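Got a structure for you, questions after.
With one protein chain removed, the remaining protein chains of the complex are shown where they sit.
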Amino acid sequence: MDAPRNPILRVRNLEVNFETNDGTVRAVKGIDLDVFPGETVAIVGESGSGKSQATMGIMGLLAANGRATGSALYRDQELVGLSERKLNKVRGEKITMIFQEPMTSLDPLYRIGRQIAEPLVHHRGMSARAARARVIELLQLVGIPNPKKRIDSYPHEMSGGQRQRVMIAMALANDPDILIADEPTTALDVTIQAQILELLADLQKRLGMAIVFITHDLGIVRRIADRVYVMRLGKVVESGKTSEIFAQPNDPYTRMLLAAEPTGTKAPPPETAPALIEGRDICVVFRVGGGWLGGDPTEIRAVDGISVSLRQGQTIGIVGESGSGKSTLGRALLRLLPSEGEVRFEGRDISRLDRGELRPLRKRLQLVFQDPFGSLSPRMTVGQIVTEGLLVHEPELSGKDRDRRAVAALEEVGLDPAMRNRYPHEFSGGQRQRIAIARAIILKPKVLVLDEPTSALDRSVQKQIVDLLRDLQRQHGLSYFFISHDLAVVRAMSDYIIVMKDGKIVEEGPTETIFDRPEQPYTKTLMAAALEGTALHIG
Amino acid sequence: MILYVLRRLASAVPTLFLIVTISFFMIRLAPGGPFDLERPLDPVIMQNLQRAFGLDLPLWQQYLLYLGNLLQGDLGPSFTRRDFTVVDLFRYGLPVSIVIGGLALSIALVVGLVLGALAALRQNSWIDYAVVGTATFGITIPTFVIAPLLSLFFGVMMGWLPAGGWGTWKHAVLPITTLALPQIAIVARLTRGATIEALRSNHVRTARAYGLPAYVVVGAHALRGAVLPVVSYLGPTAAALLTGSVVVETIFGIPGIGRYFVQGALGRDYTLVMGTVVVIACFVIVFNLIVDILYAWLDPRVRYD
Partner (left out) sequence: MADTTTAIEPAAALAPVAGRSLWQDAWRRLRRNRAAIASAVVLLLMAFAGIAGPWFTPHPYDRIYPQYVRAPASLDAYPQEDTIIPQFVSALERARITIGEVEVDSSTVRAPVSDDKPLDPRIVRYVDRSDLFNNARLEDADGNPLAEGATSGVMVADVQRVRFYFGTDANGRDLLARILIGIRISLAIGVLASVMALVVGVAYGSIAGYVGGRLDNVMMRVVDILYSLPFIFFVILLVVFFGRNFVLIFIAIGCTEWLDMARIVRGQTLSLRRQEFVQAAEALGVGNRGILTRHIIPNTLGPVVVFVTLLVPKAILLESLLSFLGLGVQEPLTSLGLLISEGSDNMRSAPWLLIYPAVTLTAILFALNFLGDGLRDALDPKDR
């Protein structure tokens, strides 16, 4: 950047090891990092890269069976191996940290005012009154409305975004030199993410601290980081200025990461394609609470009067933030949830069919879930999982026939069929998602509802799944409902978009129209928040 | 909150009613009566006794009479200890049981919490192993084994403490110890487990990340949450301890109320048995309520409305 300055944090040959029952796990295998005053450094990597463990090691926050070796100099003070008492003078005052899950990172038993005040009281020896005044200042600084009242709230009384602001307030309390942010926006909705990132950028400008931003999201990196370190399997594979890395990545892994942005578009189906599934005025209402001596139950309208029509060969992307009702809509369309309104499949009204009557239709309407870990039964083999549907819909098949079909299905999703006697926990996330897809397509469905199928996966794996889904759609003439909050993936997969908020449709239309010329203010906010910095193309 | 307490107390009434009714009819169904002594009584005397105690009335009438008396606080006369009413018997016996049970509970709480916390803070050290080992001991060995062994060792063999009886503070030591030991074990184990969980939690990680001194991290952030399962455990336990342990009272010859139920049931002393049932049910209900309120006070996420 400028003339060489001295880094305030200088990490050399940092290693982090964990002693487990199965041997030593080497999470960080010797990395070098520099952080200069006032700059934003991003550490980017997928899960298992060691990016979080590295900073935990520097801050002395490893689990009991972890050990950090090497050197981490903060202004000439060696942090690695420092005693707890001496380390406590640095952390919370000179170097502070915010974490990924704000709900569990704050103590649920104490008011937020007290928690923010703690570092003030213990590091600066402030009195309770002075601390309280400063806390109110901080709350204002991070944009919490009505700070004089909010200071006495409990964490569970605040939203996710607000809790993260509270954590930021705590981190800024003692004017730190370095703020380490460990995936602070990953658990938040896209619009809230944008707000938090803006807040951090603004605070940095005002207060001048350095920020170390750990993330897996290249979009964020491009947006906020001056320099970036790319980590893979415990090592730094590439580092440098953000603009240079993004324009000309040297390392093949970096290149792969950058290329993993989902690309491509989906062509809309021909005009003559018939409507496969139609939903009209669908409402799903949940009743919560109530019971004797408890008062009236409250009504939650998860889906509030939605009409949608999926044509043969089409992919409709349903986007929205958490709580928008998109998953509920998907399940209502498949009649997995009771709902009001009408649902038609291939022209036939299926809204009021009971379970037995719906059963034969199930093979044509399938669902792939978000969580690859939770959607596979842990005590069944993969072969059994994939062929369970056959037991219901093609009971005349013999065991051998089912096995053959299992082999074929696994091959189709790109898995080695020799693995079909293994159990789900022996596979990676991406592989499990493939198994879930195999389970769905073995029945030769016509409509597939994909509920956030890639959200729990790393970017590089996401790309593979997206490619697989595209291939399957082409080969088998499938039609998809693609539900996601990840706009980049939705854009690449769908030809028609429905934007949902609070159970209602905010806007809908062909993909490019929605992305390039959104009309509704909410849609505009959504697009702006998600797409800044993610429109990348190599070359 | 007041509303919640009132609601709980209100819903306790039907439960109590159900308990009383079921117990009443169950004990009456047992063959034999309170006056079947080893030597059969003269039938005329038997008849007079029955009439005097109202036992010749039809059962449902007796039931209603009992309910009526109960609502006025009259638990009736004891059939086997004929010079006393049931209320008298409780007046003499309940304080004894409460004293022993209360002291045992308090000791168990303090010692158990401390030991459990220590073990969690020094996990896998010799302290941890010692605490866990002794705790397993205390939980496994039943009271009716500990009591006679303690009595044998300290009372008979060493002669340091009286082996039984009631009168001075020395008489209370062994019974209280016997009651407290298994409770210390259970509280220590609960505390240890909860503290280990708490020390691994994210909010304790935050406290450490902010350089808070160890006593704040452990004391304010870890232990406060770790106490919660202990509080939940306390409710039924307090009720059981304060209403006397039949084993301890039998072995050490303590004049508490613990033996009333068994002796009453064996001797068909209907009113005594019913009285014991009512008293114990009340204790259980009250302590469960106290525990729930305490829990809500400690954990702001729990709110009753």
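Which chain is which? They are A and B, in the order written, and residues in each are numbered from 1.
By our rule, a residue touches a chain if its C-beta (ideal position, glycine included) is under 8 Å from a C-beta of that chain, and two chains touch if they have at least 3 such contacts.
A quick note: this is a predicted structure, and the numbers were derived from the prediction, not measured.
Asker: Pick out which of A:I151, A:L367 or A:L469 touches the chain that's been left out of the picture.
Answerer: That would be A:L367, which touches the missing chain.
Asker: For a quick check of understanding: of B:V110, B:L149, B:A214 or B:V302, which residue touches the chain that isn't displayed?
Answerer: Of these options, the touching residue for the absent chain is B:L149.
Asker: Can you work out which residue in B:L70, B:L234 or B:V247 touches the chain that's missing from view?
Answerer: Touching the chain that is not displayed is residue B:V247.
Asker: Going by the touch rule given at the top, which residues of subunit B touch the chain that is not shown?
Answerer: That gives, for subunit B, the contact residues 15, 18-19, 22-23, 26-27, 29-31, 123-124, 136, 139-142, 144-145, 147-149, 151-152, 156, 246-247, 250-251, 261-262, 265-266, 277, 280-281, 284-285, 288.
Asker: For subunit A, enumerate the residues touching the unshown chain of the complex.
Answerer: Interface residues of subunit A facing the absent chain: 20, 46-48, 63, 65, 334, 336, 358-360, 362-363, 366-367, 369-371, 374-384, 388-389, 391-393, 407, 411, 414-423, 425-426, 428-431, 434, 436, 439, 443, 458, 460-461, 464.
One rule holds for everything that comes next: only the chains that are shown with their structure count from here on.
Asker: If you average the CA atoms of subunit A and of subunit B, how far apart do the two points sit, in angstrom?
Answerer: Averaging C-alpha atoms per chain gives centres 50 Å apart.
Asker: What residues on subunit A touch subunit B, complex-wise?
Answerer: 59-61, 63-64, 84, 87-93, 96-97, 99, 101, 104-110, 118-119, 122-123, 154, 156, 167, 170, 293
Asker: Sort out for me which residues of subunit B touch subunit A in the complex.
Answerer: 7, 11, 123, 200-203, 205-214, 216, 220-221, 224-225, 298-301
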